[in-house]
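Then we have subunit A:
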Amino acid sequence: MTEILSLIVGFLIWPGLIVAAALGFFYMWLMRKLTARMQGRKGPPFYQPFFDFVKLVGKRSLVPRDSSRVLFFLLPFISLTSTVFGLMILPLPGSAAPSFSGDLVLLLYLMEMPVLCDVLAGFVSRSIYGQVSAMREAVMSLAYSVPLLASVIALAQAADTFRLAELHTAPFGLVTVIAFIAFAMAIPARLKSNPFSIPNAEHEIGHGAHMEYNGLPLAVFELSHALELMLLIGTLYVLFLPGTGHVATDALVYLAAGFAVVALVVFAKVSTARFTVKSALRFYWLWGGLAAGAAMVVAIVS
Partner candidate 1 sequence: MASETDLNMNALRERLESLRGATSFEERCDGVWMEAPDLDVEAMMREMNAEGFRLATMTGRQAPEGETTIMYHFNRGPHLLHFKTRSHGGSHPSLALVSHPASWCERELHDFFAVKFDGHPNLVPLFRPACLNEGFFRDDITPENGPENGPEASQA
Partner candidate 2 sequence: MGVLTKLFSSLMATSRRKSPWIYTINSGSCNGCDIEIGPCISPRYDAEQIGMLRHASPKHADILVVTGAVSKRIKPALLDIYSQMPSPKAVVAVGSCPASCNVFAGSPVLDGPLDKFIPVDIWVPGCPPRPQLIIDGIAKAAQMLADGQTADQLGKKVAAE
């Protein structure tokens, strides 16, 4: 019973929905604020993502003609819950994650779910822009999956375990560094942030897959996006940062990881123009592939 209770707490409060949403919104705000400051602007107030979310919740939602109502409403929630579920199994400081062998694989699966939901949302919403966005997102996912998966798998290979908790405590080595480079490379594309904001390139295809979404489903997608950031930060923390075993220090390291990711993403965002699909693909298959290959080689050799 307590196990179930701890799962429910893990799902709803920490590291699941509520705390992650709060932190995620905070990081989203930080991104916007930092972007604004780097562009010499004032930027949005502190609570902005939260109010955006609440406002969207309070709107009447419209389903576009000829699209499946069920999928239209279901997709954002699948995206959200799988992200929360992914957060739940991460051994973050203070969480009662149910650790089991191969939870890394489950995590990778769950991380892919929001992408699939976005792709499907693009198709389901009947928007031509959404469909183009879905195509782009699918192709992009193929591109950045190369370094992302390679880095995770190289780590697992080197540590000889597929259990997140064990990976967290695995010793630091050359493979960690190279895998980190590969992982970091994939982050902007995973978050659809510049220069890889290709599936949601506003001046080409509007909001892409979310073009037709509005009201609460859109709010849930936004929340899910904030949580995806948390999931990435969490994964990065678990895979690349050492666990000290002390909750308070771990939490500090975790927060610092969040700031670092935000800074990285913002920096990439403000200093670049958007790539086209072709150039992004080339980037990831060449440089990402190189990093991936290097990580794999180091993992296998060591």
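Picked so that all candidates are chains of the complex that A comes from, given by their letters.
The criterion applied here is as follows: a residue touches a chain if its C-beta (ideal position, glycine included) is under 8 Å from a C-beta of that chain, and two chains touch if they have at least 3 such contacts; residues count from 1.
Keep in mind that this is a model prediction, so the values were computed, not measured.
Enquirer: Identify which of the numbered candidates 1 or 2 touches subunit A in this complex.
Expert: That would be candidate 2, which touches subunit A.
Enquirer: Touching residues of subunit A toward candidate 2 in the complex: what are they?
Expert: 32, 36, 39-45, 47-48, 51-52, 54-55, 58-62, 202-203, 206-207, 210-215, 218
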